[in-house]
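One structure follows; several queries about it will come next.
Excluded from the complex is one protein chain; the other protein chains are retained at their positions.
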Amino acid sequence: MKSVTLRRFCRTKLAVCGAVALIALVALAAAAPLVSPFPYDELHLEDLTDGKPIPMFKGKYLFGTDQFGRDYLTRCIFGGRMSLSVGFIAALISLLIGIPLGLCAGYFGGLADMAVMRFTELLSCIPSFFLILIANSVFHASIINVMAIIGMFSWMGICRQSRAQCLSLKEQDFVQSARAMGYSHFYIIIRYILPNALSPIIVSATLNVAYAIIVESSLSYLGLGVQEPTPSWGAMLKVGQDFLRTSSWLAVIPGLLILVVTLSLNFIGDGLRDALDPRASR
Amino acid sequence: MENLLQVKNLSVAFRTDGESTTVVSGASFSIKQSEVAAIVGESGSGKSVTAMSLLRLLASPPAQVLADEMTFFSDGASVDLFACPDQKLRAIRGNRISMVFQEPMTSLNPTLAVGRQITEVLQLHKGMGRRESENAACGLLAEVGMTEPRRQLGAFPHQLSGGMRQRVMIAIALACRPDLLIADEPTTALDVTIQAQIMELLNELRKKNKMAVLLITHNMGLVAEMADTVAVMYAGQIVESASSKELFTNTLHPYTKGLLESVPNLSEKRKNLVSIPGTIPSPRAWPSGCRFHPRCGMCQDECREKAQELWEASPGHFVRCGVQKEKRGGDIG
Partner (left out) sequence: MRYIIKRLLTMIPMLLGISLISYCLMNLAPGDAATMYLNPEELKNPVSIEAVREKLQLDKPVMVRYVAWLKEVLRGNWGYSYLSRQPVIKEIGARITPTIQLSITALLLEMLLGVGLGVYCAKHQYKISDHALSLFAFVGMSMPSFWFGILLILFFTLQLGWLPSMGLVTVGLKGSWHVILLDRLRHMIMPAIALSFAGIGSWMRYQRASFLDVMEQDYIRTARSKGLKESVITWRHTFRNSCIPVVTMLGGSLPGLVSGSFVIENMFGIPGLGRYGTMAVLNRDYPVIMAVTLFSSILVMAGMLLSDLLYVLVDPRIQY
C-alpha cells in the first residue's frame, strides 16, 4: 500500500519538483555553517562604497551584501534555517495540540465535543495573526517562543479535521468490533482511529508548515520575530523594502525563497492529497 | 407501421488511460411508431449506454461511439442522430426524443424550482412565453398525477418524494409531446408500490399521446406486460431479439431462458426460482467465443472458440446461439 502511494505521488510531477526543491533547501539550511561563505554576522564595512549595499555577483559576494556589508547569501541560508525550523516545529506543535483534541472531541462526543468545538470556534473568530502578534509582543521574542506561539494558534483546522475523521471512523465496523472486544478507549483511538484518520491530516500539516513560515516572516517583517543580528527572511524583506529604490534584490531574494518553500509545500500537499485519496483516479 | 428509429451496428467504447474497452458492440435494432420496444439485460450489459448514445449523452472523451446508421424519422424527414451537427441534435433532444432517467433523486436540478425545470423546455422548443409555459407546466403536472399542480410549480426537488420526482421527470420528458420516450430503468430506484404506479402512468400517457417508448430494464415481468418488441442484451451484444409474443412463447437463447426462469411468477407455480450461475463478465475481458459460454448450461466446445453470429430463427426472431442453430437445423433437416 505504501508503495502505491509513493508511486501515485511520483506521478504528479509538480509534487516531485516541490519535494526536491524543499529537500535541497532543508539540506542547505541544515548545513548552513558548513556551506555559507561567511559568518552571518560578519561585517564588511570596508568593502562598501558610500555605505551602499554591494550588488549581486560583485566580487566574492554572490548575492551581494546588505547595508552593513554582511554577505547576503550567508544571511539567506541562515534565514532559511530560521524560517524552515519555525515552520516545521510550529506545524508539529499544532498537530500535537489539534490531533488529540479533535480525536477526543469526535470520539467521546457530548460535553467534551461541545467544549472543544466552542473553544475552536472562538479562536477561529479572532484573526489569528493578531493573536499571534499580541502573544509575540507579550513574550520575549526568541525562536522557541515564536515556534510555540504560532503552533498554539494554528491548530484549529487540524482539530476540526481530526474530529470529522474520527466521527466517521468511529461508526465503522472495525472500530465497533474493537469496542466489542473490550479494548480501552485510549487503545482504540491510538491503534484504530488515528492511523486511519492520518492521511488527510498529513495533507493539512504540510499546508500548516507553509502557513507557519508565512506567519513567521510576517512577524519578522513587522519587527516582532527573531531579533537582529539573527537573520530571518521576513526581517530581511523589511530591510530590503527600505532599499527598494536602489537595491531591489535585497527584497526580491528573500521573498523568492519564501515563495519557493511555500510553493513546494503546496505542491507536496496537493500531490499527497491525490496519492492518499483512495477514490483518486484521474 | 413505419419505422421511427433505426440503429445499425452501434458500438460504444470507453477510453481510459490509453486502454480502450468496448461496452457495446454491433447493436442493431429499430423502433416503430407508437410501439414499446424493450432492451433487457443485467446491469453491466450495456443497455443504458446504448440508450444514452442515442442522444449522444455520453461524455466524449472517454466514450467513443460508432454506428453505421442511427436514423430518426420525424415529421416526414429523417435525421441521422449519429452524424448530425450538435445544433440539430439539440433541437431533437427533449423535443422529439426525450429521456427519463433511472435516478429521480439526482436527476433533477436541486437549485431550480420544478416549475422552472419544466418551463425551460417549453420555452426552448415551443417558443412559449413565461405565462403560457407556466400554465402548460401546470397542466403537465396535473397530467402526471400531481395534486395541487399550481402550488407544486414552486416546489424544489428536495421537497418531493422519489415517486413525485419521477413524475416531474416524466412531465419534463412529455412537455413537447415527443415521438419517442427513452425510459432508462425508470422505476428501479423506487419502492415497489410506486413502481407499479409510475409504469401505469407511463403506459397510459404513451397510449394517449401515441408515443413510442424505448424501455430499458432488467425486469422481464415489466417487459411481458408492456413491450411489443424485445431485444435481450448480454455483455454488450444483442443476443436475442423478437416480438414480445414470439420471444416469450419460443425462447431460444439460453441466457433469455435463464432470465425468464429467474422471474417470480405467480400464475405458474414453480418449485424453485432459478438464477443464472456466475456473474456478467467485465468489458475489459469479454470471454472468447460466445460471451455467455462460461455461464451456459448448453455450452459446447465450439462455443468456447467461435464468436457467435445473429441468425434469423423465424421471421423477425434473431438469436446469437450456434447450438440452437444446429439443433434447429437438425430438426428441419
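What to note about this one:
Order of writing sets the labels: A and B. Residues in every chain begin at 1.
Definition applied: a contact is a pair of C-beta atoms (placed from the backbone, for glycine too) under 8 Å apart; a residue touches a chain by one contact, two chains touch by 3 or more.
It should be emphasised that the depicted structure is a prediction, and the values quoted were computed from it without experimental measurement.
Screening A:Cys76, A:Ile214 or A:Ala275 for touch with the missing chain picks out A:Ile214.
Across the entire complex, the residue among A:Ser162, A:Ser204, A:Ser232 or A:Thr262 in touch with the chain not shown is A:Thr262. Touching the chain that is not shown, out of B:Phe156, B:Phe248 or B:Trp311: B:Phe156 (per the contact rule at the top).
Contact with the chain that does not appear here is found for just one residue of B:Val23, B:Val65 or B:Leu108, B:Leu108.
Contacts to the hidden chain, counted on subunit B, fall at residues 55, 57, 89-95, 98-99, 101, 103, 106-113, 120-121, 124-125, 156, 158, 169, 172. Where subunit A meets the omitted chain, the residues involved are 14, 118-119, 121-131, 133-135, 137-139, 210, 214, 217-218, 221-224, 234, 237, 240-241, 244-245, 248, 251-252, 254-256, 258-259, 262-263, 265-267, 270.
One rule holds for everything that comes next: only the chains that are shown with their structure count from here on.
Centroids of subunit A and subunit B (each the mean of its C-alpha atoms) stand 56 Å apart.
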